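Selected chains only, in their assembly positions.
Chain naming follows the written order as A, B and C, and within any one chain the residues start at number 1.
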């Protein structure tokens, strides 16, 4: 087992999500954190990095310097994890791609479609792996549902209902809170809040499981809490290529819901339903038969889902394990590549820069629809 | 306890819903079936009526004759229950109203807004009670949620998510089936199927619980089963008067769902959620506190809901009891009126011709929106 | 459709359960209340009976007189419903049996095994139908589970877990409450409270669904609320004839539970689980396959269960309908008998005096076990 060296940009002191990424990577012990630019404040970056066991000369205050120097070292990092504010994803990812370093970046990938398109182009030209951490696609149940759809168990898909309900922004955010700019300042969050943050998860999860491509959208972005600038509740009617229809609802004002990402898929031959808060189970209702509850580990999943199973049925796996699965796929693919082997499609079992681009385009089109009075807007 | 005599139009042999109405009325023993026009076939009507214990001279093949003769008898029916196909509601209700007989009619009330407006006008002019059997409003839990909203426990309402999912039309309907015309023939079902049949329940239930008025809608009516003319899946974005927003989804192709009418209401101070398939319970999540599960009978409902409680907590009440509650309210109000007393607002605790009109208008506007490419259409 | 005349003993003013029985019978319109002894207070009995539409000369203050006179009338009642306090069941049922009148009695049937044995003997000798209203056996889902077990879908049964949890006696009962004697006075309630009231439902429901006979029991009756004489919480280990095992728990101090009667049956080939608070559904887990959720009305039940289906799937049926099903079976069997036809086993699809006797024996043996320090006691 080789331990692939990796670096991180962002994820400094107090940055919760950086710690989640590190623990997720650490879970399978396939990659080791060897370099980092954790904060623009040089002292903070160094102190944080040392506490993480990184050697001083590989702690950087400037990500450009990090990309440069790590690309020159014989023991340099093989991939970088970008967990900075969304507004900076583009330039950071670009810098590492240009130096030939593989990338994993948080979602949403960039502010604009053009930026994501350029990252996609760059990664293709440089022949580099580029993962985007749509966490929820890492659940074994999601993999199994994708397999079932792909195997035709639902027949042609007719309708998809996707929801993502949270309550954590149901009250006005204190202006003095460090989170406030994320929720009120478009220069930090981009053109949307609720849509960009959680709506893109719905878009990505539906696409991952069903393979459906969106043809056009009609969206309404609401700001329902008094005094809020950005959206906190979003409805989207979706037409997919090929005739299927969809309806998405995402909300951050939904008292009673913590993180209720729920996907229901209806086809000619049956339906699937899954909810992120109970990730080990999903239901399958075949035409003319009772609803069945599938349980990760108990009911044999096909090999492409089964390989992500970590512990027997009934021992809950959670979001850390889903996160770890994304990295497991990415790092194993990278290891194979570094061994000089050719990657096949099933190796690339993680959300890529293309999915990242799709997400940014979805956000952009929905914002456009809503700004023009909730009219229909074509995706392409 | 007086037994008020009533009559029925429709509900002949094989007509399932007529039997449900009769059993619902019978449950509280406040009214007795004394006349009927159960079928246009005179022999069938008479045979059916006699089996129900009605005297022969009060069995009619023509509802006009029934309206005429019953209005002339000293022991004539005081109200009529209309459970015929939707296309005939208007003329039948009109005939009885004109003869001074109170009316209860199935929903949707009529085919057109104009027809409903005329029925509303007529009932007002004649000073007659007019109930419309939106069954689900009869559940005690619905009454209690309405009371909680009205008492301000949710604060200003921000968003409503209403769903009604069924699977019974997920397969093509056999053309030779007696149900087929209902699902394919606009002359029988009107301009919509799924929307008119179950979408109007969502519209009514939201209005009943929240008191919100719809300002405009943007709807997409889908026909997702191959070869189907009428809609079997409907999405509606709703703007309410006053700034609240809503999203409705109704479907008859939803494998895995029998009759899943679900309402979720989000306000400034908390949320409510209820599902028709578990009608004795609802959840209330107050701002900053855990979600609470209310149980009919266990957790003291306010008197206006408590009065519909029939049996202690944990002994499920079902749809027959909800139906019976609608009639209980209607017949008790009628009895009070017949006693010469003045009715106050809380007496009129049943869906009236106004709600029926609102439902027809909702259907009409949604159909218009969808036909024009899912554009926004004002309700008024 | 003949309307069989019936009478009632008990169920006077304020007696909740009598009204439930009457409404349950009325639901199918197969029998009509024609006589009654609703109260030992002659005036009360008469007033109550008249309000129910019974003619004065058939309102009795003494059940013996009622049995005598009704048995002599040509239009006399064909069966009597006994809904008096448990302590009086025996003598009342006996009086009517002796006069050749069929009987339906509330459970638990009598105070002692000997009394029940005599009633069983009498009904056999007189060739009379004798129903005992174990309500929960009336649910279509219960009928279907019984059919599945009987058809061998579970293989040999290995273990049964039965629970019945309520919270309504979790607090000390006010001594001045009219309910108090029922909970504290053995001359009213017999030797047990929780066991007799709800434990016997578990015993009966398990027997109904599985057909298992109890060989011996080891029981602990607890009085967990300070100052309470009778039991409010009961645990029973059960050995069945043939080697299967069982565990029953019933409680009336279980905060959080209204009326949670739950049965889980484990066999060699699969398991069944059902809960009375969601009576339209049950789960079936076959060996090696996912858990399946069966839904009354959606998933075709076999004819012996399907015949009790009243309304399509997803329209909840509740406890009134279950009650009505018991009476439907009883009255239809009686009608067939009165028509001079021979009854076959499937006609007798209601809990009989034998089940009533089993229940009383179960109570007696459990009390004996508990009194002797929770030792094992044979049933026979």
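Observations
Simple rule for what comes next: a residue touches a chain if its C-beta (ideal position, glycine included) is under 8 Å from a C-beta of that chain, and two chains touch if they have at least 3 such contacts.
Please read these numbers as outputs of a predicted model, since none were measured by experiment.
Sequence-identical chains in the complete complex of this entry number 4, based on the file rather than the 3 shown.
FYI, only the chains that are shown with their structure count from here on.
Taking CA atoms, the transformation carrying subunit A onto subunit C includes a rotation by 180°, reported to the nearest 5.
Central chain assignment: B. Criterion: smallest distance from chain C-alpha mean to the mean of all protein C-alpha atoms.
Interface subunit B/subunit C: over half of the residue numbers present appear on both copies, so the contact uses mostly the same residues.
Taking the mean of the C-alpha atoms as each chain's centre, subunit A and subunit B sit 44 Å apart. Rounded to a whole number, the gap between the C-alpha centres of subunit A and subunit C is 56 angstrom.
If each chain is reduced to the centroid of its CA atoms, subunit B and subunit C end up 35 Å from each other. Annotation for subunit A: residues touching 2 or more other chains are 291.
On subunit C, the positions that touch subunit A within their shared complex are 284, 289-295, 298-299. Interface residues of subunit B facing subunit A in the complex, by the touch rule stated above, are 158-159, 161, 167, 170-171, 218, 220, 222, 224-225, 233, 235, 237, 245, 247, 249, 251, 253-256, 264, 266-267, 270-271, 273, 283, 285-287, 291, 373-376. Against subunit C, the residues of subunit B that register as touching in their complex are 1, 20, 23, 26-27, 29, 51, 166-168, 257-260, 276-280, 295, 297-298, 310-321.
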